[in-house]
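As you look at this complex, bear in mind that one protein chain is not there, while each of the others sits in place.
Letters A, B, C and D name the chains as they come in the text, with residue numbers starting at 1 for each one.
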Amino acid sequence: MTDAAFTNTPARTQGKAVTVALRWLLYVLLIAFALFYLAPLFVMVTTSLKSLEEIRTGDLIALPREVTFDAWATAWSGACTGIQCEGVRPYFWNSVLIAVPAVLISTLIGAINGYVVAQWQFRGANVFFALLLFGCFIPFQVVLLPMARMLGLMGIAGTIPGLIFVHVVYGLGFTTLFFRNYYVSIPSELVKAAKVDGAGFFRIFWSIFLPLSLPIIVVTVIWQFTQIWNDFLFGVSFSQAGTQPVTVALNNIVNSTTGVKEYNVDMAAAIIAALPTLIVYVIAGKYFIRGLTAGSVKG
Amino acid sequence: MQFLERNLPKIMLAPSFLAVLIFVYGFIAWTGWVSLTRSRLLPRYDIEGFIQYERLFDSPRWDTAFGNLFLFGALFIGISMILGLVLAIFLDQNIRAEGAIRTIYLYPMALSMIVTGTAWKWILNPGLGLEAMVRRWGFEDFRFDWLVNSDMAIYTIVLAAIWQSSGFVMALFLAGLRSVDGEIIKAAQIDGIPTWRIYSAIIIPSMAPIFLSAFIVLAHLAIKSFDLVIALTGGGPGFATDLPATYMFSMAFSRGDIGQAASSAMVMMGVVFAIVVPYLYSELRAKND
Amino acid sequence: MAPILDIKGLYKNYGSTEILKDINVAIEPGDFLVLVGPSGCGKSTLLNCIAGLEPITGGSLSIGGQDMSNVSPKDRDIAMVFQSYALYPTMTVAKNITFGMKVRGVDQAEQDAKLERVAEQLQIKPLLNRRPSQLSGGQRQRVAMGRALVRDPKLFLFDEPLSNLDAKLRVEMRTEIKALHQNLGATMVYVTHDQIEAMTLATKIVVMKGGVIQQIGTPSEIYNRPANMFVADFMGSPAMNLIPAKATANGNGSVIEITGADGTPITLKDTGTSGLPNDVIIGVRPEDIAEAGQRSGESLQQAECRIDIVEPAGADTFVVTHLGGKAVTARLHAETTAKAGQPQMLSFDLSKVSYFVPATGERLN
Amino acid sequence: MAPILDIKGLYKNYGSTEILKDINVAIEPGDFLVLVGPSGCGKSTLLNCIAGLEPITGGSLSIGGQDMSNVSPKDRDIAMVFQSYALYPTMTVAKNITFGMKVRGVDQAEQDAKLERVAEQLQIKPLLNRRPSQLSGGQRQRVAMGRALVRDPKLFLFDEPLSNLDAKLRVEMRTEIKALHQNLGATMVYVTHDQIEAMTLATKIVVMKGGVIQQIGTPSEIYNRPANMFVADFMGSPAMNLIPAKATANGNGSVIEITGADGTPITLKDTGTSGLPNDVIIGVRPEDIAEAGQRSGESLQQAECRIDIVEPAGADTFVVTHLGGKAVTARLHAETTAKAGQPQMLSFDLSKVSYFVPATGERLN
Partner (left out) sequence: GPEAEVLHWWTSGGEAKSVAVLQEEFAANGGTWTDMPVAGGGGDAAMQALRARVLSGNAPTAVQLKGPAIQEWYEEGVLADITAVAEAEGWADVLPASIAGHMQCDGTWCAAPVNVHRVDWIWANADVLEANGIAMPTTWEEFNAAAAQLQEAGIIPLAHGGQAWQDATVFEAVALGILGADGFRKAFVELDEETLTSPEMVAVFDQMRTMRGFVDPNFPGRDWNLATAMVMNGEAAFQIMGDWAKGEFLAAGKTPGEDFLCASTPGEGFLYNVDSFAMFAVDGEDKQEGQALLAELIVGENFQEVFNLNKGSIPARTDVALDAFDSCALLSAADMSASSESGSLLPSYAHGMALRGAQSGAITDVVTQHFNSDMSSEEAVQQLAAAVANSL
């Protein structure tokens, strides 16, 4: 709204030259910041396309003299993590197997929780919500050891279902928050109308609330996906051979303490590991912010 | 049947409630308990009193870590907010290609520091990155060695953290600016108020709730900051860039000193509590009205 | 005939705040009961209690002679229309209307037949495949009505169904609802805070304030014989003029003295009312003040008043003068010659005035 | 006297859509110009053009005789009040009112004096230290007026200032604005889509539709002699009845034939109008239809009509009947004996009717 309101004023008091100069300055600043934000990504991409030789001799920010995708191939399917030299590929699929169900389940539970807290107010619902919200802020290091014990007791230690479980539990706070804040703004008369129409708890949720929830589902899915995909702490603690996610593999490649460092492979692996979240942000970032401001942090 | 129908909402909430009770509060209680023991490699449960806290407060490394939290937190939160606000105002000036610029500012939020840490380490490394590059251009005296300077290293952490989060803050503020009633701005224009006064006196003060949200998000990130330090400095030089989260991690996992780790975790929880509870209180009250 | 809705001594608390206090109302089949009152007085809450959407704290509530304590909304044989229309935003109009039947498992043929009939009745056939977001306010209103109509319920409940519409549409829809009521012979409970709506629609009005019923009666009882100053002020637009006055006995009647705009007393003779205390508030409706000479009769009393404002409103012209320290509005003919700032002879119809106790606001005559 | 606001041939486009087309309006000092029209017809846009908040695409606009093409809003010597009040949310009432002066560098003593005066005038003294969020709708409205008043501008602009208020408050505030206008002798341009507001406030009304001016005139011209069917329908509540009819010449006058509810024709004689085409639409205001016998005069023509709906509305009773296939509303006395479903003799005042061309809607008489 505001920009429209500002720009169309017919008469400006400043001279035209000053206005134009200011506008240029503005663009220069914006571009400078864009460069700042892009710098690391730029370094990563260019480095991944250089040969090791060129990296040693060349400039950090120089464009590759000769573009080679060898590092990418190696990172995807040839780099060694320990004695296996399969690249990040198997770990990448592990991450997919963990992230997809965890995102779906935590979103669904968050939706139901949010629906209850926002629309089926009962004594104690707010207390529950406050407890849940506070849980969002707990540093995850605190829960590592007891969680390990719990997973053991539940018999899912070291398995992909175990990791999914952990992500779901610690994702609940945010997913519930998102949905609750979204559903709070839906008039309660809708529930009343449906009750009079004879629909029950699930029917109302399924037929009326879920179809309405697309924007907030987008937000929640993006948020959860980013969190879970980028997670390292849980991945390294609660996995075992064969269930490690891509971040752990990346760490194994990048953080090995001995031997020749293949920086181009490191960077290629890093970009591969980041690609899914990056794509999600570039494509859906707009909806993300829109939904987020409509939901959790609206003024 | 009647009973089921009436209590269905509660029943639906019950599993989550249980999960939160156990996996958040149960675990906090567990940590509290362990912080009172002499647990080393694995937790033990014989209560020994407050020795771990005494050790914690005697430890110069903890002093550094705890002090860093406030230094880092203040700078990170402060600068991210200011930068985010300035960028949002810039972008609010009917900028061409606004969508693309917004995406560029926002994307770091999508990446984990595990991923970008290496690139940052390079850029900040005096021998490899920015400093070397500028010197190669002929400015031999150029110095940018924060990463390797004990007194300055914490600022590189701040820098990377700002890089990661300020775009997000910008997006929040931009949405806030856009939600201000257009008629208010028209009214101000007719009142003869110059554009910068409209921002400073009218729009920005009315975005207080967004400032609060941004503050909470950033504070939460600051307290949880961990990847960032590990990827960038590993806590060094020395332990100049330790934060409570890394302190706790290293106590628990490289020192085999779980009791100590638990006590530091409890102090962290205290900080979180002090920040979050007032916020939650106001949030829930406001939404209930 | 047994009342279709019978509320006895109903109380409703939220936590420790009493929202409704000792509500007693009964409606006969075919009644059109309107609940009016200022915002927050508990109208919606009472309606929700009737619908079973809120549990009641005390008293009893029966519909069709049957106690409703443990009956859920869907089994009460009611239909409800909400202020925000509460249309299901993701369903088409047709689905909005048939959703309830679908939930109850009514068979498809019957659903279609009923939809057909209702769409016909409300003239929303061309809209059946649109979403609520593609409808105008008035169309949404019609769809919401349709959703209620397909249920053929014992009782219709309306919660300010027209207050989101603009003035013109509101008048049209009001007439339609009235027609619907007459055609269906249905029983309706209708909440509004617009007193014109209340007057035109109701067969019986309940005026509420702060969770307490102030008066129950037909529109004309409420309008002409308000039980207290609150009701007098609330019903009618422009509101009844409430002017402080002194009364003295005069034979079978009374003499009423009011301070004029310039401080000179104005004296009016009421031959029909006696036994008034010394201090009273006299209530006169704007239409009972006219230009002198327009009407005649024994109860008409004339007085010269200085006109402060003249507001021509098409069909009528409203003028404002000051009496007893209060702004007093009179409704004159559109062709009046009254001018702002000029004195004007006005006649007051004392056969229609109300008297109130200043302290309690209770009606005296 | 030179017009204070003079708009000549104004056009306004957004991109390629024409929003305002060939607008010509002039106002004298002291005028109260009201812009009315349905939602989206361009009222706010026109006001924004006057204020300088939107550039105009074509034509000219001058205020106080001076061309405004390159003058910024703050230099146009205007003040504006908005529908959403647009109060600065973080400032107190006092600061809201004085902020503009502060920015312009008016000295403190003068600021205080003006604030004092305005606060007095609007009776908002006790509110000066509150925030907008702590005020009721009506109070906010007053503060927004205050902010405009301290500027002592040549021209006041109001964009639906009352439409966020509830009915009762709207009536009160309307009277206050009217009083303000009379006291200040200020010049005002006022946007509304409420035609009652337009009628009561204006000295001059501009009726717009789809960015085109339909009629400019005094309230009584607009009300009594609408230029076309759109204006006729738009102004007045309940709206003017527009009934299809056949006209035949009859001496100096005409005979009008309308189809009654049961198909039998009703014949009315208009002795004052001649030269009507065969097919016309006859427009009759509800207050020009009365119970037979209540008034008398040559222009009154009687006809028996079946009453469909009776709506008592306190001061009056509205009845609906069907003529020419249309619902026709008549405003009768509150004490009428008309009953729904029963026939009733009604008299039509043919001296006040309007005739329109069915195809174009243009006025004939």
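One rule holds in what follows: a contact is a pair of C-beta atoms (placed from the backbone, for glycine too) under 8 Å apart; a residue touches a chain by one contact, two chains touch by 3 or more.
Everything numeric here is computed off the predicted structure, so don't read it as measured data.
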- Query: For the unseen chain, which displayed partners does it touch in the full complex?
  - Reply: A, B
- Item | Given A:L52, A:V96, A:L131 or A:A157, the one touching the chain that is not displayed | A:A157
- Task: Return the single residue from B:G78, B:P205 or B:G234 that touches the missing chain.
- Result: B:G234
- Residue, one of A:T226, A:N251 or A:T277, that touches the chain absent here: A:N251
- Looking at A:A148, A:L210 or A:A284, which residue reaches the missing chain? A:A148
- Where the unshown chain meets chain B, residue by residue: 40-43, 55, 58-61, 121, 125-127, 145, 147-150, 153, 230, 233-240, 249-257, 260
- Which positions on chain A touch the chain that was left off? 80-84, 144-145, 147-153, 157-158, 236-242, 248, 251-253, 255-261
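One rule holds for everything that comes next: only the chains that are shown with their structure count from here on.
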- Query: With chain centres defined as C-alpha means, what is the inter-centre distance between chain A and chain C in Å?
  - Reply: 55
- Task: Could you please state the distance in Å, as a whole number, between where the Cα atoms of chain C are centred and where those of chain D are centred?
- Result: 26
- Item | Residue list for chain D, restricted to those that touch at least two other chains | 53, 72-73, 75
- Spell out, as numbers or ranges, the residues of chain B touching 2 or more other chains. 5, 181, 186, 189, 208
- chain C partner, complex, touching residues on chain D are 39, 166-168, 171, 174-175, 178-179, 182, 193-196, 199-201, 219-220, 223, 235-239, 285-287, 308-309, 311-316, 318, 320, 327, 329, 331, 334, 340
- Note on the structure: So, in the complex, the side of chain A touching chain B is made of residues 1-7, 9, 26-27, 29-30, 33-34, 36-41, 43-44, 47, 59-61, 109, 112-113, 116-117, 120, 122, 125-126, 128-147, 150, 169-170, 172-173, 176, 181, 184, 200-202, 226, 230-233, 247, 250-251, 254, 263, 266-267, 270-271, 273-274, 277-278, 280-282, 285-286, 289-290, 292-293, 296-299
- List of chain A residues in touch with chain C within their complex: 187, 189-190, 192-199, 203, 207-208, 211-212
